[in-house]
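Omission of a single protein chain aside, the complex is shown with its protein chains in their original locations.
The block that comes next holds subunit A.
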Amino acid sequence: MEDRIESGADEAITELYAAHYVRLVRLATLLQGDHAVAEEVVQDAFVALHRRWRRLRDPAAAVSYLRTSVVHGCRSVQRRRGVAARHPAEPPGHEPSAEHLAVLDAATSAVVDALRGLPSRQREALVLRYYGGLSESEIASAMKISNGAVKSHASRGMAGLRAALAEWS
């Protein structure tokens, strides 16, 4: 019985990995800026999903669980950096991943930089919507906020990016 559930979880993880890993890593990179950290966050999400498989055997619920976990994981990373940044003895180390995004053209970099300057909820709403292609309710469930709050974060975020977007073509 247990073995069957375990192997069911293993198979599901393999399929979900093939279908979603790359996109989730990219999503996590946009959310918190660092590619290596993004991979860790996403791997953590898959490991957590594997543990919950017994409760969560529906593939749709699994994808939504992964997304929620990734958003939450990125928040935790950001929160830790916030703590570190306010503490003067912290050495620099969490600079945005210039090495990963160095090849971007200037206009795209300007958008990415402006995105990074937004409050995290606004950034989440925009990335989930315009990179993730999610609906408002899917975003609400990934961010664990109401639909109305998604709307207001997204519109404030959009306003914050306006200047950078104007340069982009």
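Descriptive notes on the structure:
Methods note: a residue touches a chain if its C-beta (ideal position, glycine included) is under 8 Å from a C-beta of that chain, and two chains touch if they have at least 3 such contacts; residues count from 1.
Definition applied: contacts and distances are computed from a predicted model.
Between the listed names "Oligopeptide transport system permease protein", "GerMN domain-containing protein", "Phosphate ABC transporter ATP-binding protein" or "histidine kinase", the UniProt record for the complex's undisplayed chain reads "GerMN domain-containing protein".
Only one residue in the set A:V42, A:A62 or A:I139 touches the chain that does not appear here, and it is A:V42.
Against the chain not displayed here, subunit A makes contact via residues 3, 6, 9-10, 13-14, 17, 21-23, 25-27, 29-30, 35, 37-48, 50-52, 54-55, 69-70, 72-73, 75-77, 79-80, 83-84, 86-87, 89-91, 100-101, 103-105, 107-108, 111-112, 115, 126-127, 130-133, 144-146, 149, 158, 161-162, 165, 168-169.
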